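With one protein chain held back, the other chains of the complex are shown just where they sit.
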Amino acid sequence: MAARALGLVLLLALAGLPFVPMAGMRQYTIHVLVQIFIWSFIGGAWALMGRFGLTSLGHGAFLGLGAYTSTLLWNSFGLTPWLGAVVAVLLTAGLAVIVAYPCSRFQVVGHYFGLVTLAVGEVVRLLIIAERDWTGGSLGLTVKPAGGDSVLALQFADRRVFYYGALVLWLAGLGVWRWVDRSMARSAMEAIGEDETAAASVGIHVTRFKVGITVLSAALTAIGGIAYAQYISYVNPDTLAGIGVSLRIVFAVVLGGMYSLLGPTVGTALTIALAEYLRVLFGLKFIGMAETIYGLLLILFIIFLPAGIYGSARELLRRRRTVAA
Amino acid sequence: MIDPVFLAEAAINGLLLGGVLALLALGLNLIFGVIDIVWIAYVDLVMLCMYAVYFVVQVYGWPIWVGGLVSVALGALLGIAVHVLIISPILTSAPVNQLLATGGLLFFLQSFATFLWTTDHRSVRLTLPRLEILDMPISVARLIAFALAIVAMLGLYLFLTRTYIGTAIRAVSQDREAMALMGANPQRVYVVTSAVGGAMAGLAAALLIIQYAVHPFFGAAFGPITFMICVLGGLGNMVGAFVASFIMSEVIAVSGVIWSTEMGYVIAFVVFIVMIFVRPGGILARRG
Partner (left out) sequence: MLALTNVTAGYGAFTALWDVSLRVDAGEAVAVVGPNGAGKTTLMRVISGLIAPRAGTLTFEGKAIGGRPAYEIVGRGIAHVPEGRRIFPALSVADNLKMGAFLPAARATFAESLARVHALFPALAERRAQRAGSLSGGEQQMLAIGRALMSRPKLILLDEPSMGLAPVMVLRLFDLIRRVRQEGYTILVVEQNVRQVLKLVDRAYLLEVGRIKMEGRAAALAEQDFVRKAYVGL
């Protein structure tokens, strides 16, 4: 009950935030929050697979495929991103099936699965760069301006519209998580995660579930990619595809805890805050130092806080409670 | 119509490149086969060693073979360091954590290199004789690299089959627990394996720096190809990796000359995706 009340208060606070006076920091705060919402959404999408042991290191593929599809369709054909998203989701789902189906049939799991997805993610990135004639290569692509606010083009001058859009997106992501949590799929996937052969022997259609959850995860990730692309009006193979962004997503989720509803959000908020802090700290001096520290912290976190912050915090609280009792 | 001479030249170049790629793929596979962990940052270790050769040879003027020795030694040391500092603490962690650890290492190495040496490309300039076989210009550097790679792989084969510790390494990759029951301290076997894998990276670095320029994101260029080769050959499968290296390099080289370098990569990727769908266990994997 207390958690619900707290959640409601938080939600109201977030909803009202764009109207709170912030001494000029508002634009920046909104900007950071939009990023947190969108990337938490994407992180949650990844966690749908991650929590069941399907460790994908190539979610950049879905991000990139999604974002580039909608952007290219808009830039070249004027197709509204709303419909572009449909096409993007279909393509991404297709890729998800191509990767998930054989991996499931041939029991490619763990590190091997990670490597396969890693390679696929890189393939998408390198393909985008290679086909520079129409994708813009490593220089990226700007989303063609619609000239003013347009719901159809999903472009708005006022950042606050994006803020509320991202907030809704984030909440929708939490909703999907809840839905999966409560569904048959969850128990089935957990059974599969524990012992695939046993699960299969009780009639659980292992491949169907694995492919299904991968498709769902991929589709949501593509949507997240499109949202991000529309927000910053720019797509680039390094920010939206490849191992860099894929690892960042995974790190954020593992840091926050991939088994809980708010884990991905907590982790994403922390990593974005960290990245911003480092960026401000180092600015343009010591190019590469911010990333170096990021990488170092990543390694240290993994070694010393394997359950993530959320998980470790929960453990601590649980221990305190049992001691007190 | 493509001039068959160009095709032949491309095929030869593909072969020569394949040799060095095989070194990378085998090193990665060796470590995975024994320790069960994929070093995502493997090619970035190669990048570090390439810088080492650059500094030793280009900046300090030592002969190339000294640079090579330094590179191999550095590679072995880095291998041991990575295992002891990063891998050992997480040997029993969940796969996702293990992958993130070597992933974090990748970030760290790439950005640290950027910080130390900027993104400028550095190369080692060797004066080598020009060589022409049947009207085709062949890079002598590439030829030497290929020859040395083959020699190294033969050495690895002999090490793994004829020496005690080599056989022990193969045994651990087949059954880690059983090997513990033979009195072998698994940690020691892992350290040796990491050293060997690292040394291979070091050798590959020396062979690559004479053909390509190094920069902090070298791993971003050669990493994906290496991973694809490992998957194509079947992760952990040494023979598969060897074969897959040449298949990949030939596809890239030949498609590159028929269409363009970019297309070469595109086709290699398509081959890769198709192979994943048809045989994700690797080309030499047994069905089902």
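Should a chain be cited, it is by its letter among A and B, assigned in written order, with residues numbered from 1 in that chain.
What we mean here is this: a residue touches a chain if its C-beta (ideal position, glycine included) is under 8 Å from a C-beta of that chain, and two chains touch if they have at least 3 such contacts.
Note that the coordinates shown come from a computational prediction; the quantities given were computed from them, not determined experimentally.
Which chains here would be touched by the one that got left out?
Within the full complex, the chain not displayed touches B.
Just to verify: which one of B:Ala94, B:Leu126 or B:Ala171 makes contact with the chain not shown?
Considering the complete complex, B:Ala171 is the one touching the chain left out.
Can you say which of B:Leu78, B:Met179, B:Val192 or B:Leu235 touches the chain missing from this structure?
If we include the chain that is not displayed, B:Met179 is the one touching it.
Hey, which chain B residues sit against the chain that's not shown?
164, 167-168, 170-171, 174-175, 177-186
Basically, only the chains that are shown with their structure count from here on.
Which residues of chain B touch chain A in the complex?
Its residues touching chain A are 32, 36-38, 40, 86, 89-90, 93-101, 103-116, 118, 216, 220, 223-224, 227-228, 230-231, 235, 262-263, 265-266, 269, 272-273, 276-281, 285, 288.
For chain A, which residues count as touching chain B in their complex?
On the chain A side, the touching residues are 50, 53, 55, 57, 98-99, 101-103, 106, 108, 110-112, 114-116, 118-120, 122-123, 126-127, 130-132, 242-244, 247, 250-251, 254, 258, 286-292, 294-296, 298-299, 302-303, 306.
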